[in-house]
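In this view, the complex is presented without one of its protein chains, the others remaining in place.
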Amino acid sequence: MDPRERIARRVAKELKNGDVVNLGIGMPTMVANFISEDIEVILQSENGFIGMGPIAEKDQIDKDLVNAGGVHVTSKKGAAFFDSAMSFAIIRGGHVDVTVLGALQVDENGNLANWMIPGKLVPGMGGAMDLVVGAKKVIVSMEHTAKGKAKILKSCNLPLTAKGEVDLIITEMGVIEVTDGGLLLKEIAPNISLEDIINSTEAKLIISPILKPMEY
Amino acid sequence: MDPRERIARRVAKELKNGDVVNLGIGMPTMVANFISEDIEVILQSENGFIGMGPIAEKDQIDKDLVNAGGVHVTSKKGAAFFDSAMSFAIIRGGHVDVTVLGALQVDENGNLANWMIPGKLVPGMGGAMDLVVGAKKVIVSMEHTAKGKAKILKSCNLPLTAKGEVDLIITEMGVIEVTDGGLLLKEIAPNISLEDIINSTEAKLIISPILKPMEY
Amino acid sequence: MDKIISMENVTAHLKDGMTLMIGGFLANGTPDELIDCLIKNNVKDLTIICNDTGFPDRGIGRLVVNKQVKKVITSHIGTNPETGRQMNEGELEVLLVPQGTLIERIRSAGAGLGGFLTPTGIGTVVEEGKEKIVIDGKTYLLELPIKADMALIKGSRVDKKGNVWYNKSTRNFNPIMATAADVVIVEADEIVEVDEIEASNVVTPSIFVDYIVGGRG
Partner (left out) sequence: MDKIISMENVTAHLKDGMTLMIGGFLANGTPDELIDCLIKNNVKDLTIICNDTGFPDRGIGRLVVNKQVKKVITSHIGTNPETGRQMNEGELEVLLVPQGTLIERIRSAGAGLGGFLTPTGIGTVVEEGKEKIVIDGKTYLLELPIKADMALIKGSRVDKKGNVWYNKSTRNFNPIMATAADVVIVEADEIVEVDEIEASNVVTPSIFVDYIVGGRG
């Protein structure tokens, strides 16, 4: 299985019935494909609606309906549209249960950097800063390293998206919880050794006494 | 003609085509009856709509439509309803051209007191403080005196509704503009002498060099 | 996730001493049956946040008359003489807030803001005890958010997921209050199937609504 799919599948398991969830652009979007059919999750799209459905097939395209990535999507029964002020009232006001975002870097203190690389890539923060501050639970979903370099650091050195807001990090190697005491490794992927994950992580990992195999 | 009707008629002359107008409870409400048919004035009701029409006749009553006084009214073609946050965004944001309110006291500095008499009458300010601060033009419409006592004072002694926001005072005796130099009497009612109005006013009145008869 | 409950089931959520937001403007757009329920259960020592205290026999005023209210945070009490009487006798604490400031304070809580700056109330008793901040030479009051344990609101049409549409002037404080309380109960004039309210016409998205009770229509 593709590592990105493994990550998306594992993130999907974090979602509970009734959760209001915002999925970031890219890999987090894949999470929608793996949500259990036994639960109902309400997807919020920060350009202004709840009840987002799958990407529109060619014959489903509605010129007036896109997601926050500008891609034509569908809406589910019971969807509701609103303006951007309401959208961010929902986001900042704690009415989103879970937000899932990618990261350039994340660190031991739950700091997140995902919006710019000075002198190189400056896309802008879009709604990410509000989402990370406002959502009740912040899940970073990403590949564990980038070109062999660690992304889970002692301390982020790229400009931050938010300070101390990350709750959970899910990669193809494992599941790490941000706790007051540091990064707690709770699950490890079946094909990965403790040594592998420790070597791929700059931050100190506390190994959970009840470390479990990561299930997708 | 009833003095209150004269006041309402004169206030109506201040309104221009296209004006968005909020009329306070009581006498200001009467102004609507005297707006020229040559112009279109849009009435805003702070409980949440524009396009307010006349009081509902018995067969026109809609249980879901009242004005800010709780009275069943009608709405005009092109009306629009909104919530209270939007209503006060309109009011405070300078999108109301004229507000017309009654007063307990008004003074030389354009201060207004119209929301309470300590130990006696404490109805609350409702939307008055926002209206007086937010509307582009504030017209006080009231009878010139209360039980023979002056209401236009050197300085209000009742708790203020707002400081220095009144633009124009219209009573059955005359029309007074609040200027940086003080209260400028611009129009005087036909049946009233200068002595009458000066004696009925505690504040100093500057008599306009082009004092005109007040027309209704 | 069936949100529709009976009025009897509302009772379990009511507690003496709660802070309640109640929608409506002079008894228009007020959830009357939920107020009946509060009266029937004689829930006491309530702090109520509302635009006004209605009339002695209509709207929120009935709770005042029935002496269930300890404190009211509101913009207007003039249409209910009983509120004024209890205030003067020291039986009821009344905090008067300008209407635009009151609704914005509620919105601020719902929107995750720490407060806002308003010109309303400068130079009046409203500014007492509040921080003043000057921006570009103009003075503003710093007003703080206000939230509640529960919001009781009234919707004209509510679909079974909890999306709400309000008819005409019944909207007033209702949709904003729905964003600023831990638990939100909407009393529906009419409960409709999902998608009977066009998605672009929904005013309160379903995620704000916890429970729906059917009104008398």
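The letters A, B and C name the chains in turn, as written, and every chain counts its residues from 1.
Criterion: a contact is a pair of C-beta atoms (placed from the backbone, for glycine too) under 8 Å apart; a residue touches a chain by one contact, two chains touch by 3 or more.
This one's a predicted model, so the numbers in the text were calculated from it and none came from an experiment.
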| item | value |
| --- | --- |
| Interface partners of the hidden chain - shown chains only, full complex considered | A, B, C |
| From C:P56, C:G78, C:G115 or C:G214, residue that would touch the chain that is not displayed | C:G115 |
| Chain not shown: contacting residue from B:T29, B:S75 or B:T201 | B:S75 |
| Candidate in contact with the missing chain, chosen from B:V11, B:A32, B:V66 or B:I90 | B:I90 |
| Residue among A:I39, A:A85 or A:A146 that touches the chain left out of view | A:A85 |
| Touching residues (missing chain, whole complex) on chain B | 17-18, 20, 40, 42, 44, 49-51, 75, 77-82, 85, 88-95, 133-134 |
| Where the unshown chain meets chain A, residue by residue | 45-49, 62, 64-70, 75, 81-85, 87-88, 91-92, 111, 122-130, 133-134, 159-164 |
| Residue numbers in chain C that touch the chain omitted from display | 104, 108, 111-119, 133, 135, 138, 140, 142, 144, 165-168, 171, 199-201 |
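One rule holds for everything that comes next: only the chains that are shown with their structure count from here on.
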| item | value |
| --- | --- |
| Intercentroid distance (Cα basis), chain B paired with chain A, Å | 55 |
| Between chain A and chain C, centroid-to-centroid distance (C-alpha), Å | 35 |
| Approximate Å spacing (C-alpha centroids) for the pair chain B, chain C | 29 |
| Contacts with two or more other chains, residues of chain C listed in rising order | 107 |
